[in-house]
Structure formats: C-alpha cells, structure tokens
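Just one protein chain is left out here, and the rest sit where they should.
The block that comes next holds chain A.
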Amino acid sequence: MARPRKKPVASPGNDDIGEDKRLELWRKQLEIRHCEQRAYDLFLQNLVKGTSHLSLGQEAIAAGFAAAMRPDDKSFCTYRGHAHTLARGVPMEQMLGELMQRDCGLMRGKGGSMHLTSIDHGVMGSYAIIGAHLPIAVGSAWRAQYLGHDDVTVVFFGDGTTNIGAFHEALNYAVVFKLPVVFVCENNLYMEYTPIGAITAVEHPAADRAGAYGLDKIIIDGNDADEVYRTAQTAFAKARAGEGPSLIECKTYRHSGHSRADPGAYRPKGELERWKEHDPIKVYRARLAEFGIADAVIDDIEQAVKAEVERATAVCKAAPLPPEDILTTDVYADGGWAWRN
C-alpha cells in the first residue's frame, strides 16, 4: 500500500486548489463511483452485456487529471475506461447506454464497454489491446506540436502495459521528439489476475523505467485526488511549454476483480480491506471537511449524482436496441461497407 504523504495543514486560507475545483473533483469521483456501481448492478441483471472492467477504488486518478485538462486536451485510455470517459464530461446515459448496448449509447452499441469514444469531449477512444494506445497518443501529441497547437495528450494505462513493447517504443519516441504527451500509469498492483511484482523486474513498473528514457521518476498517491490534480497541472504546464513528455506512476488499487467475471480471489486476505481504508471517496470526503466545506454541500452533490445515475439508468432501460441498419455503416469513410463495385 502506498504510504500517505504528509499533507499540508488544511485551512480555507491556504487552499491552492480552491473550493470550486475541490467540489468538481468530489463530483467527478462520485459520478464514477456511483455509475460504476450501477454498471455492476446492471450486469447482475443481465442488462450490461459483454464484459466490463470497473475502476472502483481508482476514481481519483481519472477525476484529478480530467479536472486539470482543458476541453481541447485529448485523452486516451484502456478498456478500463469508464472513469476516464465520464470524467471528461460524457453524459452518463451515453456511457451506460453503450454498456447496455442500446441505441442511446455513445457508439450506438457498435463499440461496447471497451471502446468508449467521444471525440466531442476529447475522449479519443478506449483501447482493448494492451499498450496500443500509447503510440497512438504519441501521434496525437505530434499533431499538436506539428500544427502549433498547445493542447496536451494524456494517455492512461495499467501497470501490466509497462511490460509490452509499445510502452517502450512510445516513451522513446515521445522523448526523442519532445512531444506534449503525459503518460499516466495506474498501478493497481495487479496485471489482470497476477500481482505485477511477480512478473516485473522492478518495483515501480513505470517510474523505475522513466530514467531509461531520461524522464523524472514520479510516483504519487493515486487515491488522493488533490495530489493527482497538482501533479497533472505540473506535467501539463511542462508539456504546453514545449518541454516534452512526463511519465507518472499513480499507486492505487481496484476494489473489484480484473473484469466482471473475476471475483479477485487471488488477493491476499486483508489487502482489500487495508486499501478500502484509503478509499479515494473516503479520503476526499474527509479532505473537504478539513477545508471547512459544510456537510450539506458535500451531501447535496452526492444526492444529485445518485439522482443522475437513476435518471440515466431509466433512460437506458427505456432505450431501444440499435437498429439493424447500422450494422454495415461506417466501415469506410463514405459511410458504407462496400469493398468492391
């Protein structure tokens, strides 16, 4: 478990983040938490199909980075991407609708849980092949540099990704060309079903390798949204200033198994309980209180989020399945699927 860092003494007078941003971080984390819990419930009712990979326990990373992003920044994530998608502002019914593979879904049921994409929100896709999106994110950053834009590309991935070749190719490439991309490793200690330490040569799978590419070794408490937010701001400022990429390893823990088929029984007894003591939602509620934010304000946001989950669920349950005529649309850029005349 990550050692909690010494926090500054909290008082409204020394709040570098500010109440509005804190409440945004609170809301984003709650949206992810409650929406993901609902996704799990809907799976048990056989309404969420296929597979799904939840980020319960990892909400602070998605929320912290998204809160530091501008609307024109681009984010790339993995199949465990509900959190990152919601955090960028994608409406809940579009996400749940895609998980339920309804016509109201983000991609009208053509993508599914592992491929959430919303270009309008800068959500450049969720990638189900481990590591593939790191070089793709590098390309997005190259475009920004090439066209003289100052948006930043952020790419989220798991600890398991650090052992695939694309991770190393992408890092080397981004450093060589000094591209405005921020690599974010969500180290939840497990590569699918296997403890990352058992199959990785170094203790910190991302940060220990940063030096090999001339990057700083950055390890943060991924369950502390404030720390994530501050780290993101620093990395984004560096990228926007033309000073190149960063690699950040966020220590965290997923409360559920790898995917919904996995109860996580391989985890040592007591490990989950210890991490739940450091649950990002719990940590953040206490933080808000430390900064003197009234319980009523904190609770009102939670109630509003819960109501939004209910509303989105009802919309999705009532939504039709996608029409069969979209089956053959958008294979090619002319909107169709014809490969011959």
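Heads up, the rule we're going with is that a residue touches a chain if its C-beta (ideal position, glycine included) is under 8 Å from a C-beta of that chain, and two chains touch if they have at least 3 such contacts; residues count from 1.
The working rule: contacts and distances are computed from a predicted model.
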item: Listed names "Ribose transport system permease protein", "3-isopropylmalate dehydratase small subunit", "ABC transporter substrate-binding protein" or "Acetoin dehydrogenase E1 component beta-subunit", matching UniProt entry of the absent chain; value: "Acetoin dehydrogenase E1 component beta-subunit"
item: Residue among A:Gly13, A:Pro268 or A:Gly335 touching the omitted chain; value: A:Gly335
item: Option touching the unshown chain, where A:Gln101, A:Ser140 or A:Asn223 are the choices; value: A:Ser140
item: Full-complex contact with the absent chain, from A:Ala68, A:Ala87 or A:Met124; value: A:Met124
item: Touch with the omitted chain, as defined above, among A:Glu19, A:Asp150, A:Glu169 or A:Asp208; value: A:Glu169
item: Touching residues (missing chain, whole complex) on chain A; value: 74, 76, 106-108, 110-111, 115, 117-119, 124-125, 127, 129, 132-144, 146-147, 153, 165-166, 169-170, 172-173, 176-177, 326, 329-333, 335, 337-341
